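A single protein chain has been removed from this complex, and every other one stays in its place.
And now, subunit A:
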Amino acid sequence: VQADGTDGNCVTFVLHDEDHTLGNSLRYMVMKNPDVEFCGYCITHPSESKINFRIQTRGALPAVEPFRKGLNDLMGVCQHVLNTFEVRLFLKSAGT
């Protein structure tokens, strides 16, 4: 992970060894944050596996905060999906 930008509000994170799998889902979670003015990601070159992930926030919020919140929210989503899926499987196998 590297970060550089003009001030704390607009930061471009460079995530190594990542691609659309994490990039798109993380972009979705960060966009759902009302403090974020702009969020996008791009793959710099298809031969290298790294993505540029840019977050710009409204106001004075440092851009690392939506990034961290997005990651935590995505973990929460995955955890809930996993729990629901396993409960469903258990119920189905217990029912038959």
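Heads up, the rule we're going with is that a residue touches a chain if its C-beta (ideal position, glycine included) is under 8 Å from a C-beta of that chain, and two chains touch if they have at least 3 such contacts; residues count from 1.
The rule we apply is simple: contacts and distances are computed from a predicted model.
K.L.:
Assign the chain not included in the display its UniProt protein name, restricting the answer to "Electron transfer flavoprotein-ubiquinone oxidoreductase", "Protein transport protein SEC23", "ER membrane protein complex subunit 10" or "DNA-directed RNA polymerases I and III subunit RPAC1".
P.N.:
Hidden chain identified via UniProt as "DNA-directed RNA polymerases I and III subunit RPAC1".
K.L.:
Footprint of the hidden chain on subunit A, which residues?
P.N.:
Contacting residues on subunit A, toward the hidden partner: 1, 3, 15, 18, 20-22, 24-29, 31-34, 64, 67-68, 71-82, 84-86, 88-89, 92-93.
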